[in-house]
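As you look at this complex, bear in mind that one protein chain is not there, while each of the others sits in place.
As written, the chains take the letters A and B, and residue 1 is the first residue of each chain.
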Amino acid sequence: MNAPAPARYLIRGAALLGRERADLLIADGIIAGVGQGLSAAGAEVIDADGLIALPGLVDLHTHLREPGREDAETVETGTRAAARGGFTAVHAMANSTPVADTAGVVEQVYSLGRRAGWVEVRPVGAVTVGLGGTQLAELGAMADSRARVRVFSDDGVCVSDPVLMRRALEYVKAFDGVIAQHAQEPRLTEGAQMNEGAVSAVLGLTGWPAVAEESIIARDVLLAHHVQSRLHVCHVSTAGSVEIIRWAKARGIRVTAEVTPHHLLLTDELVRSYNPVYKVNPPLRTSEDVQALREALADGTIDVVGTDHAPHPSEHKDCEWAQAAMGMTGLETALSVVQHTMINTGLMDWEGFARVTSSTPATIGGLEQQGRPLAEGEAANVTLVDPEARWVVDPDKMATMGRNSPFAGTELPGAVHATFFRGHPTVLAGRLNTPHPTAAEESTWTG
Amino acid sequence: MTMPAPQSESVLSRVVLAEADIDRALTRIAHEILEANKGTTDLVLLGIPRRGYPLAQRLARKIAAAENQTTGSPLDPTAIVGQLDVTMFRDDLRHHPTRPPLPTQLPPSGIDNKVVVLVDDVLYSGRTIRAALDALVDLGRPRAVRLAVLVDRGHRELPIRADHVGKNLPTSSAEKVRVHLAEIDAVDGEPINEVVIEGPA
Partner (left out) sequence: MRHLLSTRDLSRQDAIRILDVAEEMSAVGEREIKKLPALRGRTVVNLFFEDSTRTRISFEAAAKRLSADVITFAVKGSSVSKGESLKDTAQTLEAMSADAVVIRHWASGAPARLATSDWIDAAVINAGDGMHEHPTQALLDAFTLRRHWAKISGVPSVGSDLSGMAVTIVGDVLHSRVARSNLWLLETLGASVTLVAPPTLVPVGAERWPCRITYNLDEALAAGPDAVMMLRLQAERMNAAFFPSTREYSRRWGFDDARLAALDTHGLDHTVIMHPGPMNRGLEISAAAADSPRSTVLAQVRNGVSVRMAALYLLLSGDEHQSPATEPTQENPR
């Protein structure tokens, strides 16, 4: 049963970042060779004819739900889903129960990730105690912990108090951290159910104005500038937000921004069905916003794609719109949706894809072993993609426990053929394989 | 569940009553009604939509004319005729496409203690008349109810019979009996009066 997996893999003839074809030799967790006609001696050969080799995807925005909502997702199931989606690292958002606002909780999540062994799990620490928005959490302790937290976010809740936001931005400079803001002015979005506009007017659902996002981003870029700190804006969803970020970058403000795959494709027209699978925070916006987000991702105004993977148990979606939880799964569809919206439209090439899904998120998150070039000596975090594949999304066949995919029934391009995590294939021939062999050691280690 | 029969390739259609036949039949029924009722006292004719109503109007005119001849006292035919919609009383509402109800209009005298003659074009299963009797009960209490039809095609499913019949037409249940009346029907823009049997060739 437990035959030891060969430590050597020869990926034969993959198009590196969608360009020149080469062989990749993976051995002992690193890329041991890149070139033409590499020797297959002692290695399992993977025929990569027609496949594209990319650095393993890095998600800055994943909800793994553990601890606390293991009925929605666990670190184990969430990271399986990540591996299947081509990811080799995910950032686990802090809104668990208990909230990841102490060194103890972030170390627990980190340890669960190590034990699962599917991807690198980097916990995001809460900015404020209990996401309460009144008192800074022990950011330094989380940074110094074994989890080495660098990204802090109250995601799900906006750090709306301007003084608290200023202090957080300043404070994380001590350990090169970054505040990832969930930009949502709370008073402007009380009871909000969907994007405020023509569709909300007809549907009689309380509107979620674009200005509620844009006003916070405008304030935060000015604060970041004032205190000379770095700001990351989570899930940008409006054309107006793009304009503000573009302006801030032009002024040299250190701001990075993220967009979700679903905001690159879906619009608020879908809400007309009142099907809560389309209920998400921030809400689906208009087609003009979608177009602006795509262009911003292509021109670098938006730096990264973050999935905001948010699994929910079925009863949280099998109800009235107003009662339903906000969020969509995304790890297993992200690659396909970004290919569909950015590459197949000609807005971006695979090199750009690697930038927004791997190297830039790794840089923002401070992950030294992720998002690296496909070069000799680098950690072997590699994803092989079949760009010609087409598949119909079926949530029942996903690795995530969440069935709340807005793409259910949609045909999408591009499939993950293999994912190598630190030299080990977590996905092979399009199927989940085995976790990294050191996962077992981790469980002994935590004992 | 009754399903509409598929249209056969060739439908044979034959005219069984022409305009003059219909008129003769109605004249005879008018006289029968007068005789049975011993005049027009308390007489009310209620047509069942759609084609029973124009038939009731025609009968009323014939009755009024005959009465004027015998008694010399003028009778307004519109005062003794009305329309009785039975849609909401049918027993097959779930098995047909939705039928919108049509107006029920009673003569000003009402129907209490009257002799009501129900008038319809074709008597077939008897279910329409069953519905009409129920509808009538909700509107008042006639002294007697009688039934006049232009055509009786047989195949009764209920213990109902007509008091006055224009013509008995033996038919097979595969056939359709179609009554065309000038008040409602036209062929090539020309109003037409005829009774046709359609059946598979």
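We adopt the following convention: a contact is a pair of C-beta atoms (placed from the backbone, for glycine too) under 8 Å apart; a residue touches a chain by one contact, two chains touch by 3 or more.
Quick caveat, the model's predicted, so the values are computed rather than measured.
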| item | value |
| --- | --- |
| Chain not shown: contacting residue from B:Asp76, B:Glu157 or B:Glu183 | B:Glu157 |
| Omitted-chain contact residue, chosen from B:Gln57, B:Thr104 or B:Asn193 | B:Thr104 |
| Where the missing chain touches chain A, by residue | 193, 196-207, 209, 273-275, 315, 318-323 |
| Touch residues of chain B, complete complex, unshown partner | 2, 4, 50-51, 85, 87-89, 92-104, 121-122, 124-125, 127-128, 134, 138-139, 153, 155, 157, 176-179 |
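Please note the rule applied: only the chains that are shown with their structure count from here on.
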| item | value |
| --- | --- |
| Centre-of-Cα separation between chain B and chain A, whole angstrom | 76 |
